[in-house]
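What follows is a structure written as structure tokens; I'll ask about it next.
The other protein chains are all here in position, but one chain of the complex has been omitted.
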Amino acid sequence: MSALAAAGAASTGEAVQFWVLGTIAVVGALGTILMKRAVHSALSLAATMIILAVFYLANGAYFLGVVQIIVYTGAIMMLFLFVVMLVGVTAADSLKETIKGQRWLAAACGLGFGILLVAGLGRASLDTFEGLGTANAGGNVEGLAALIFTTYVFAFEITGALLITAAVGAMVLTHRERTERALTQRELSERRVREGKHLPPLPAPGVYARHNAVDIAGLLPDGTPSELTVSRTLRARGQVRDVSRQALADLRALEQRAEERLGRGPSEPQASRPQGRKEENAQ
Amino acid sequence: MNPVNYLYLASLLFTIGAAGVLIRRNAIVVFMCVELMLNACNLALVAFSRMHGNLDGQIIAFFTMVVAAAEVVVGLAIIVSLFRSRHSASVDDASLMKL
């Protein structure tokens, strides 16, 4: 592979690799900007980045290829996913444009920009590729190290400082100073008693054994769901599933079946039953 | 195949990323598009490195990665604190710069 990548011209194998992976990379990039859900965008981007890592390797940048996988795909993209999860994984973006003319302008600019770049590349005479044979002769990592610690040592030190600054900055930005003393458990329970509601612990979510998921509200005796049983975060995201009607329908179906078995009574409408099954299967 | 195709691919990815920055409202996705643009540049740098037969392009790409990492850390921290205060990650919600 070393000899292959170092060459000025690409071999047939590399060409096949380029066309196959290149297509996937473009599809991934398009997916990044077109997917409704941020998590899908992030996964598409991760795919693109892995492919780029392969391309780095193909171009003789072995160190960068590995770094790309470890740092970008491994660390940065995971950080993205983490934040996406934190912010709300299922909250889909509305792709409806709100700024008048923004989409047209963006498309026009993007198209023009792309055409200009391609035109510029086409005009430049980029036929001769020297290849990295000599540069990578002593090993790619050693070559990079020699450059980083000699020519680019100041830039290297400064990027180190930049990283530390960024870490400190992130902490400063996300850290929240507590302005008052946290209430103790005793004080909290005293307050609950004083306010006179929910003296016991909050009721658990889930209805019967079949539905004991955290996003399903517990049902009150009359069959209506109780918001209190679902965690506040899920409520805020609007991710509470309401199965109260379904439960009632199931109950009715159960009764009907019992009636059938007992051989009495007219039939109830059947429409609700398969729906209910399907929902359960999806679960 | 001429390795210059890598450059065409890089410009294509860059343009897609730029369009994404302009079109998407979710700050996280916008950020991802910025990363895509940076990666496209890195690909071009690596290709240039191969073209010129020295490792300087790779060094620059390396530094770009470091800077991108720092940027992601700070940027995501900003997004998190923004989300905390506004319960939204839309860049359009932060439009207080107008009159």
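Each chain carries a letter (A and B) given by its place in the written order, and its residues are counted from 1.
The rule is simple: contacts are C-beta pairs under 8 Å (C-beta built on N, C-alpha and C of every residue); 3 or more make two chains touch, one makes a residue touch a chain.
Note that in this section contacts and distances are computed from a predicted model.
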| item | value |
| --- | --- |
| Candidate names "Cytochrome c-type biogenesis protein CcmF", "NADH-quinone oxidoreductase subunit L", "Potassium-transporting ATPase KdpC subunit" or "Spermidine/putrescine import ATP-binding protein PotA"; UniProt protein name, chain not shown | "NADH-quinone oxidoreductase subunit L" |
| Residue among A:87, A:117, A:132 or A:147 that touches the chain left out of view | A:117 |
| Sites on chain B contacted by the missing partner chain, in the whole complex | 18, 21-23, 25, 91-92, 94-99 |
| On chain A, residues whose C-beta touches the chain left out of the figure | 99, 102, 105-106, 109-110, 112-113, 116-117, 119-120, 123 |
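Note that in this section only the chains that are shown with their structure count from here on.
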| item | value |
| --- | --- |
| Separation of chain A from chain B, taking each centre as the mean of its C-alpha atoms, in whole Å | 16 |
| Chain B to chain A touching residues, read off their complex | 1-9, 11-20, 22-26, 28-29, 31-33, 35-36, 39, 42-43, 46-47, 49-56, 58-59, 61-63, 65-74, 76-81, 83-84, 87, 89, 92 |
| Chain B-facing residues of chain A, complex | 5, 8-10, 12, 14-15, 18, 22, 25-26, 29-30, 32-33, 38, 41-42, 45, 48-49, 52, 55-56, 59-61, 63-64, 67-68, 71-72, 75-76, 79-80, 83-84, 86-87, 93-94, 97-99, 102-103, 105-107, 109-110, 113-114, 117-118, 121, 126-136, 140, 143-144, 147-148, 152, 155-156, 159, 162-163, 165-167, 169-171, 173-174, 176, 236 |
